[in-house]
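Here's a structure for you.
What you see is the complex with one protein chain gone and the rest in place.
On to chain A.
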């Protein structure tokens, strides 16, 4: 937007620095784990697989075990972390603009738990259509969309036909509780202990299910979401001025908000169906991006949130894998430990007042 006041300069420095940090983190995180592998081997195997079609492996330049660990186990997981962090970060930024409240994210607005209960239905109930991951993803999307619509209409009803930021957050909290209860009930009536364990894992969030075979749908969801959200960043800026001002500046507020909620639900569902609920990422990351950029301009904040979210979740997952050698810590615990105090810090730092609330 502005060319002459240093903000763009800040962005111009931040993007290359964060992209470098992302690449460096990727190598470092892949090298760390139950067996540490040297960075040069990690780089060599990735370079060989991506640019030389695996010639080095055929020539026996590195051990097959290292290749298995790096290429088939850790890389898909780290890429999944990147997708997950980017997706949740950008959804957080978008939702904060949509509901005009800096303390909104897919978790707080109940969309994550909606997706989770949809996915739990797929895992625990006999659903006649589709199967495997597609069934889980589709059910998660349905759950997320139901949650979004319930939150939206409850908030409108409570606000007497208008959408107040505070009522939106409150109805989000209510739907979050209801959807978590639905998941809990499904676990209660389920017969298989294996399914119960996997649903339980989900409520805490984990990237352990990440494999090459499960990465396609989330990759598609996040990339498409990123493109759409960046292209709509100008309109998201208008939304940040409040419904009346946004309408006065030419935006069809209702349709735009509904459309963007659907897009966020699809992104979140594509992730939650594999990873479960990872809370607070969408809340923390856009704020860090705004602090770094010292602006709320979505043209920069959305890609910056995606980038910082990717780096954040990659390291959070690395910590989840390595904190306790014997067992893996659910990543949701780490993001909650970081996110909840940050949430408090935000409330103390600023006296949040909703635009209309």
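Just so we're on the same page, a contact is a pair of C-beta atoms (placed from the backbone, for glycine too) under 8 Å apart; a residue touches a chain by one contact, two chains touch by 3 or more; residues count from 1.
The criterion applied here is as follows: contacts and distances are computed from a predicted model.
According to its UniProt record, the chain left out of view corresponds to "ABC transporter domain-containing protein" among "ATP synthase subunit a", "ABC transporter domain-containing protein", "Acyl-CoA dehydrogenase" or "Tol-Pal system protein TolB".
If you put the hidden chain back, the residue from A:30, A:139, A:251 or A:266 that touches it is A:251. Checked against the full complex, the one of A:211, A:296 or A:322 touching the unshown chain is A:296.
Chain A residues in contact with the hidden partner, per the touch definition given at the top, are 1-3, 5, 7, 97, 100-102, 160-161, 234, 237-238, 240-245, 247-254, 290, 294-297, 352-356.
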